[in-house]
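After the structure tokens below, expect a handful of questions from me.
Left out: one protein chain. Kept in place: all the others.
Let's turn to chain A:
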Amino acid sequence: MFNNVSFARPKIAASLAAAALLLGAGACAKSEDSGATTGTGAAPVASQVVQSAAPGAATCTADQYGASKIDLKTASVGFSQSEKEANPFRIAETQSIKDEAAKLGITNLKTSNANSQFNKQIADVEQMIDSGVQLLVIAPLNSDGWDSVFAKASAKHIPIVTIDRKINASACKDYLTFIGSDFAEQGKRAADAMAKALGNKGEVAILLGAPGNNVTTLRTSGFKDEIAKVAPDIKVTFEQTGNFSREDGQKVAEQLLQSKPNINGIYGENDEMALGAITALKGAGKKPGDVKIVSIDGTKGAVQGIVDGWISAVIESNPRFGPLAFETATKFFGGTPVGQDIVIQDRAYDESNAKSDIGSAY
């Protein structure tokens, strides 16, 4: 294109460049839309089930929050995703939100993705507030650092539903409610599975999740506390962050195998890191079952890992937040009190059900 432009007329070149950019942006948006429509065809599988709340658990109503009652169908809704849709959990989570919005006939859904850059997530959400969204669904990258968002949202009384990770702030004041798993319980169940796989003795390594959020903290403390309780002969001798990513999980596991070649078990705080660890184990010449692996999430790859004999157990963390998030919002806007802490039930996979239940993995 530029070859045809005479250099004596740089103004034209500049405006052509600008036009090309805008065309490019439009084309990309279009292809993304068509991608989303094909995705809605998939049947919703294994949707989230709420654990029965303890009697007297705190709830929140629209009056308490100061929100006006609106019809969700015609409302403008913003969804802010924290990490790139590059791993199964994030893909399933975003898709679930989009599918459910489409099902409910919510036409005005704005989505953004922070690509793991916290400042971008803050700017994304602030921009949504500026543009007049009436409900915010946020998958927070970090549990702290939301002060400027809260200030803006509360000035306009916009309810915020946080999913999968929690924000360290007051429910029903700074944000409406949190929907997610009991991460300490996940860690505890992973510890039980690890104790069983190792026969209550041995050395275990932990591949920690990304720092700075409650998921990593609780999956770590839940695991360690339970190990100390049920299997004091199991020692945690190595822990390092794999940032919830497969590459980092593999890298850390390679270092682990060099420094502690006789490690007995690896606890991956998510499936991606565990799958990275399997690659490292293969590279080190280990066979399936030589090192017992337990991880959390319930992705197809990991459940297949159980079938193949590499992984002993996978504790699920269900990412299909769409139905529950919008059901909660509908109730809230309709004047019904909603829980301030909505905890979902997670299943577990091991060799007894991996083959039969792999269909509910994501």
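The definition used in the following text is that a residue touches a chain if its C-beta (ideal position, glycine included) is under 8 Å from a C-beta of that chain, and two chains touch if they have at least 3 such contacts; residues count from 1.
Everything that follows uses one rule, which is that contacts and distances are computed from a predicted model.
Chemist: UniProt name of the unshown chain, from "Monosaccharide ABC transporter membrane protein, CUT2 family", "Response regulator", "Ethanolamine ammonia-lyase small subunit" or "Nitric oxide reductase NorE protein"?
Modeler: For the chain not displayed, UniProt's protein name is "Monosaccharide ABC transporter membrane protein, CUT2 family".
Chemist: For the full complex, which residue in A:210, A:280, A:302 or A:361 touches the chain that was left out?
Modeler: Answer from the full complex: A:210 touches the omitted chain.
Chemist: Per the definition of touch given earlier, which of A:117, A:237, A:330 or A:345 contacts the omitted chain?
Modeler: Missing-chain contact among the listed residues: A:117.
Chemist: So which of A:65, A:89, A:146 or A:267 would be touching the chain we can't see?
Modeler: A:146
Chemist: One chain is left out of this view; which of A:84, A:103 or A:287 touches it in the full complex?
Modeler: Only one of A:84, A:103 or A:287 touches the chain omitted from view, namely A:84.
Chemist: Identify the residues of chain A touching the omitted chain, counting contacts across the whole complex.
Modeler: Per the touch rule, chain A residues meeting the hidden chain are 2, 5, 7-11, 13-15, 17-18, 20-22, 24-26, 28-29, 31-33, 35-36, 81, 84-86, 109-113, 115-120, 122-124, 126-132, 141-148, 151, 168, 208, 210-212, 216-217, 241.
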